[in-house]
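Below is the structure I would like to discuss, written out as structure tokens.
On to chain A.
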Amino acid sequence: MTLLRIDGLSLDIRGTPILRDVSLSVEAGQIVGVIGESGSGKSMTAFSVMQLLPEGSVCSGRISLSGHEMLALSEDHLCRLRGNDVSMVFQEPMTALNPLKTIGEQVAETILIHERTSAEDARHRAAEALTRAELPQDRFPLSRYPHELSGGQRQRVVIAMAIALRPKLLIADEPTTALDVTTQAEILTLLKRLVQEDGMGLLMISHDLAVVADMADHIVIMRRGEVVEQGPAQSLLRGMRHPYSLALLAASDHVPDREGAPQDTPLLQVRDVIRDYPTPRKGLWGTPGTFRAVDGVSFDIRRGENLGLVGESGCGKSTLTRAILGLEEVQSGTIALDGAPVFAGHKPNRAVRRRMQVVFQDPYGSFNPRHKVGRLVCEPFHLLDNPPAGADRDRAIAKALESVGLSADDAGKYIHEFSGGQRQRIAIARALIIKPDLIILDEAVSALDVSVRAQVLDLLADLSDRFGLTYLFISHDLSVVRSITDRVLVMQAGKIVEQGETAQVFADPQHPYTQQLIAAAPQLPQDVRKLAHEH
Partner candidate 1 sequence: MLRFIGKRLVSLVVTLWVASLVIFLSLEVVPGDPAAFMLGLNAQEDTLAALRDELGLNKGAVERYVDWVGGMLVGDFGTSYTYRTPVAQMVLDRVQVSLPLALYALTLSTLIAFPAGIWAAARRGKPADIAVMGVTQLGVAIPNFWFAMLMVLVFAINLRWFNAGGFAGWDAGFFAAMKSLTLPAIALALPQASILARVMRSSLLDTLNEDFVRTARAKGLTRGQALWRHALRNAMIPVLTIIGLQFAFLMAGAIIIENVFFLPGLGRLVFQAISARDLIVVESVVMLLVFAVVLVNFLVDLAYAAVDPRLRGRR
Partner candidate 2 sequence: KTDIVVGMQLEPPHLDPTSAAAGAIDSVLYSNVFEGLTRFMSDGSVVPGLAESWEISEDGTVYTFKLREGVTFHDGTTMDAEDVKFSLDRARAEDSQNAQKALFADIDTVEAVDPATVRVTLKQPNGSFLFNMAWGDAVIVAPESIDGIKQQPIGTGAFKFSNWVQGDRIEIVKNPDYWGEPAKLDKATFKFISDPTAAFAAVMAEDVHAFAGFPAPENLPQFEADPRFQVLVGSTEGETILSTNNKMPPFDNVKVREALAHAIDRQAIIDGAMFGYGTPIGTHFAPHNPDYVDLTGLSAYDPDLSKKLLAEAGFPDGFTTTLKLPPPSYARRGGEIIAAQLRAVGIQTEITNLEWPQWLEEVFRGKDYGLTIVSHTEPADINIYARPDYYFQYDNPAFQQLMVDLNNTTDPAGRSAILKQAQEMIARDYVNGYLFQLAALSVANAKIKGLWANAPTQATDLTGVYWED
């Protein structure tokens, strides 16, 4: 019998159609991957199965879960199924747990809700579930609170909660998106193992084709609330027909064309940089300690070079960026652009600063929503001694916007009138407007959907060729770094552990950490990648 069968599911939320005619099924022991870009309705499909939809939702069609018609069941009955027959793991591990309860309580709750059993027994079984989720009791006792765990560990608690009663179906909604590659790999392996052990069905939602390709037996591709294509993983990946699927495939392994080679003259020289953050004092009158976020980092960027910087979350990438930009003073070491220090006499050096710009990760947060695009784009003019005014200024804005593929008219609009990709273009326009020598891209494409990401990467490559720009490209996403950089630095806990030509490093990583990173990064199978490049 089919474990989960969704038939002709349509969903409206307060009159807005969200899902149309979605059909898919999951068998016991099977992993079904759902991919699609942001807003395509992946999460809503999952919530429909759980019947945990937002207020004002109207479902039609059929969802049957091991014989239960979910759409026809009473709320009471649904509650009995949730957690027992079907469980769910969410994207954001940091907020998915109640901060005020111990992890033991929270896992045991799943059991106590569904079974009449003693608290003692529930605790015992909770410990067991946690152990199965690779949180052994000796290191992670039940009495821990969520804030005492890392993101990956929290996600394991959520998984333990979900599998405590060995449900028939587990729905995982982007369970690893917020995690580091290495952690992601561990969690994915855990999920796979649990599916095998318990024979449960797994509906795995992701926006990353590579993740799904690696895990799923069956793949469903969604777009704007519809299923555009689905089939067994192996054959689907190699025999995609729908243009959207093909585009998705192509974009997920995109390598922008670049020409022009870096010169030999170093543009930026970073020497033995150390950046300490004070930590709260210990005890009432104790001395404040320090936390070393950047620990003796040295490297050069040559003019016209694309340098990549990879490393896991918290390893100090952004801290280093801020130091290079002269936003914070470093404790020791020097940073110089063309020989001129960015920080002189405890004050940022304006002359150097105006030659560097930055593009941030979050296309939504990096603009003041109250200003018009024109004003936003020309903000770096503040760095100039004689900024252009009036018509000159308008011309400069128009030119910057046009160079990133937008129109001059867009200057009069507000930022909320643009999509994420367009916003990132505006961010690049802002960086370009004072014609800097060096642009630092801090996770500049991480928040974008694959197809949009491909466009932005192309744009960056194109601009670098046209204006002879130098990039410092920071990312935790190895595939991106690999596709666009000439040289790469690998950072771990504030230190550069390896650096070299990108191709060289990826082909033959020397440092164990680099090896681990590369091994953990999900990749499309070689033949599929080749296929992607043909389209």
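Just so we're on the same page, contacts are C-beta pairs under 8 Å (C-beta built on N, C-alpha and C of every residue); 3 or more make two chains touch, one makes a residue touch a chain; residues count from 1.
Candidate selection criterion: all candidates are chains of the complex that A comes from, given by their letters.
Quantities reported herein were computed from a predicted structural model and do not represent experimental measurements.
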| item | value |
| --- | --- |
| From 1 or 2, the one in contact with chain A within this complex | 1 |
| In the complex with candidate 1, residue positions of chain A that touch it | 50, 52, 55, 75-76, 79-84, 87-88, 90, 92, 95-101, 109-110, 113-114, 145, 147-148, 158, 161-162, 282-284 |
